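Got a structure here, written out as structure tokens. Questions coming.
The complex appears here without one of its protein chains, the remainder shown in place.
The first chain written gets the first letter, and so on, giving A, B, C, D and E; residue counts start at 1 in each chain.
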Amino acid sequence: MAEKILVINPNSSETVTQAIDAAMAPLRIEGGPSIKCTTLAEGPPGIESQQDADRVIAPLLGLLRREERNYDAFVLACYSDPGLFSMREATRKPVLGIAECGLFTACTLGQKFGVIAILRKAIPRHLRYLAALGISGRLAAEMPLDLGVAQLSDGPRTFARLLEVGQALRDSHGADVLVLGCAGMTTYRQKLQAALKIPVVDPTQAAVSMAIGRVCLKWHVAAE
Amino acid sequence: MAEKILVINPNSSETVTQAIDAAMAPLRIEGGPSIKCTTLAEGPPGIESQQDADRVIAPLLGLLRREERNYDAFVLACYSDPGLFSMREATRKPVLGIAECGLFTACTLGQKFGVIAILRKAIPRHLRYLAALGISGRLAAEMPLDLGVAQLSDGPRTFARLLEVGQALRDSHGADVLVLGCAGMTTYRQKLQAALKIPVVDPTQAAVSMAIGRVCLKWHVAAE
Amino acid sequence: MAEKILVINPNSSETVTQAIDAAMAPLRIEGGPSIKCTTLAEGPPGIESQQDADRVIAPLLGLLRREERNYDAFVLACYSDPGLFSMREATRKPVLGIAECGLFTACTLGQKFGVIAILRKAIPRHLRYLAALGISGRLAAEMPLDLGVAQLSDGPRTFARLLEVGQALRDSHGADVLVLGCAGMTTYRQKLQAALKIPVVDPTQAAVSMAIGRVCLKWHVAAE
Amino acid sequence: MAEKILVINPNSSETVTQAIDAAMAPLRIEGGPSIKCTTLAEGPPGIESQQDADRVIAPLLGLLRREERNYDAFVLACYSDPGLFSMREATRKPVLGIAECGLFTACTLGQKFGVIAILRKAIPRHLRYLAALGISGRLAAEMPLDLGVAQLSDGPRTFARLLEVGQALRDSHGADVLVLGCAGMTTYRQKLQAALKIPVVDPTQAAVSMAIGRVCLKWHVAAE
Amino acid sequence: MAEKILVINPNSSETVTQAIDAAMAPLRIEGGPSIKCTTLAEGPPGIESQQDADRVIAPLLGLLRREERNYDAFVLACYSDPGLFSMREATRKPVLGIAECGLFTACTLGQKFGVIAILRKAIPRHLRYLAALGISGRLAAEMPLDLGVAQLSDGPRTFARLLEVGQALRDSHGADVLVLGCAGMTTYRQKLQAALKIPVVDPTQAAVSMAIGRVCLKWHVAAE
Partner (left out) sequence: MAEKILVINPNSSETVTQAIDAAMAPLRIEGGPSIKCTTLAEGPPGIESQQDADRVIAPLLGLLRREERNYDAFVLACYSDPGLFSMREATRKPVLGIAECGLFTACTLGQKFGVIAILRKAIPRHLRYLAALGISGRLAAEMPLDLGVAQLSDGPRTFARLLEVGQALRDSHGADVLVLGCAGMTTYRQKLQAALKIPVVDPTQAAVSMAIGRVCLKWHVAAE
């Protein structure tokens, strides 16, 4: 199959892109669509604020214009889904956001999802988007790791904190499925799921799964 | 890849199963998971009532028990998602309902989805489920074809009615994406989308797309 | 009055049926409709899972068919309201579920209801139904006793736990009315209400109250 | 049984009180609670505005104080439920509003209720209350008869208009159950239900049904 | 400018009216509308119950009738917005409630608002109104000071309790903006905001701000 999916990490961290790329391995079907992961060179080191999210839209649209003819579907690998609706206007090809796909996928795995954010200040922005998606009623709670980007790369410490927050979401807030609220946490998904014994969704995997079907079906949608 | 997906048509109509099977063709990736479609022998000719929906749960669970070891994921191909939550208890393997997957997929393609039901009397049942899914806020409206099963096989007449209902959903109710409210309408998807110029979701294709990702990720979830 | 109400306990526990029967005493008006409680012989010892709930639908419909001519209204005495919508299709006579009636009755007694479940794993199923009923906005919280069926019969221990959970729902979650999330807890209602000083609803009493009015009004509704 | 229910018509129309009284006949069980209907002498001829609704609260509380010891439950027979929450503070005995009980009863008879109001200007007030009750999601639509009080007594004309509005609610708005949005329409309930073939709820009958159970259970609730 | 705004404190506490009056100082623009604060002589010392709220409606309407020609807009300075909808019927001039305006203003300052009530028993009444306003989804939580009126005048103790409750709303419930659930807390607004570092809304200031615009625009609305 010649179909190609482009996963775009809108922050400039190659480490995150590499982690995403590794998480794509099981979705790379021999004979299926290729999955390429790329870093938005113009992106900030991390998307931590609304300004960060808004600032990447222009370069994302630039990247889309340059690559539109080369790919069959695009996945936006940032839990804020920045520029998702602009990108959808700019191409007839499928564009999927990892937040929306991660959350909808979670809705097929449990009744109440918990979300693990990195920073506390991201939560109002995420809640606003959740409301826009119309699924606030399925939210158990969203809680932050309260870790800085530097600390995030410290595996054991990050995992300990993921476990702590995940347990609170499960036991105090009634979450029966969790969504990782950042593309950069993908490394911990399986281990966290094994420890907590409830499904844990890596939103990038969720979005690329849906993109695979979309390209197989050659499902182009008229741009506005 | 040795992974296998079983798509179960819980009504006993082989014609519907064959239509579903044909709709799966683009999702059959060389080297990807196999997709087999089967008919629930014990099912009624069509699932038209809550009783029909409830009645197939026991044979569905029987089928699941017999086939559980032979497949890696199961897709329930009836827009009422009958027995979905029971099946999820009965296996650690993924079970996806076409209604939930079709509706969530629609949410990534437009802001307000319209649903085309076959029969008027199915709508309260569908609305109840939509509310349980927590996405009633995304519904534009659901409208029936008001066609009997016999008439449904009459292609031109059915398509004319699909077009009429689809136009009403789009123009009078503001739907910017449609969901076919029955696995048996799949044949008309592309033609209807082309005519209406808004995305039309075949829920079985939506669910199998999600199942492909699920089996690639070997994403087993602890049964209750 | 010759009107007759049949209260069906869909689990096979005669002890539960007897407790329900005792709770009906004040609703047995001399000259009013008779209230008979019966046990679904084919039911499981307790309805603890979605599979248990779905499994009783067929025998419930069988019972309904056998008894339909002998009664004027039917009350389904399980907090999961299993098969409620199928039963409504199968008869023109009123069929009331104790979950819906208990919850709506609670809505006339307070602004936020708390629900006491027996098992934690029942909560997602209950929340799904609550959403389908469209009254999730009135929920304070649902919390489990986390007691096994054997322990439930141990009066003092069960009451101590009911008190503990009820206090948490009232004081930490703002419930100003409670619903017992199981027909089998009826024995504790009055004592719990007296201790907590907020209304406590036994859902079977709530449903039978509504059924009395329904049969007096001879309010038959056309089956689908 | 010595229990007594007082149904209070808060408008001063004896004709309406007599119609309510007649509608109570089937609920008067030999040996059951007595049901007395009374007119609030201080009420306006009809409750058509928020001012009308607010104005009756003081005399309603006066009536409650005078009669509190003589009755075991109170039913407020105006679709605006004026003063309901004040009355609940003023007595430990049950006070039920016909709007809340009519609407919750409708929720056990269909998935989407339609409401028939007398006047268009009442609808925003009703919608505000419906939202406060938390069940706006179950509303199909509310439509007015647009008839004056004088015209309302003209049986054939009123019925023709009820039929017209009821058909619109059923066929264009998807209502599968109707609620009469005024205590004074009770006379038409059965005929309207027979004509439309969907359940039609007289809210006063719904509320008194629930009150019967309440008094049988001697269910007093602590006043605030 | 000759425009005049009348702020009505519907409880009889002159101390509260004086505190409101002081809080209006920054909104008194030289050349802008005058802002007069008045006490409803017939009001209770504090509005602590639904009965208190309902009881002031008649004297409020009396005051409105007497003063209607003398003012251009009216602000109802009680967090229960008692009689708001009756007053709107009684005049074509703007009438604003401090609860609605305080809550909507909070929605422009944060994603989730917390509300600080004086008494626990007020919370169900407030939640009912919040639901009627249709913005329950923006509520983080409402928590009470649990202080009596006498204690409220004790500045340091009240502030300590405001701080404690405010911190709980911010840190445990995720509020990023607070609303003072009583006109009488206005004195503490700035100090509380400075301590908590999230916006704190005095609802009377919010309502009068909106009233200033309304009178400048001479925005009369047809009474019902």
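Please note the rule applied: a residue touches a chain if its C-beta (ideal position, glycine included) is under 8 Å from a C-beta of that chain, and two chains touch if they have at least 3 such contacts.
Every value quoted in this text rests on a predicted model; they were computed, and no experiment measured them.
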Partner chains on view for the chain not depicted: A, B, D, E
Residue among A:34, A:50 or A:153 that touches the chain left out of view: A:50
From E:18, E:108, E:153 or E:167, residue that would touch the chain that is not displayed: E:108
Residue of E:58, E:135 or E:168 touching the missing chain in the full complex: E:135
Touching the absent chain when the full complex is considered, from A:121, A:173, A:191 or A:220: A:121
Where the missing chain touches chain A, by residue: 49-51, 53-55, 57-58, 61, 83, 85-86, 88-90, 121, 125, 128-129, 131-134, 224
Residues of chain E (touch criterion as defined above) contacting the omitted chain: 1, 26-27, 29-32, 96-97, 100-101, 104-105, 107-109, 133-135, 137-138, 197-199, 205-206, 208-210, 212-214, 216-219, 221-222
In chain D, positions touching the absent partner: 123-125, 127-128, 131, 136
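Methods note: only the chains that are shown with their structure count from here on.
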Topological distance between chain A and chain E, in contact steps: 1
Starting at chain B, fewest touch steps before arriving at chain C: 1
Computed distance of Cα centres, chain D from chain A, in Å: 51
Residues of chain E whose C-beta touches two or more other chains: 125, 128, 131
Touch-based graph of the chains, sorted into line, ring, star, complete or other: other
Every chain pair in contact, whichever chains are involved: A-B, A-C, A-E, B-C, B-D, C-D, C-E, D-E
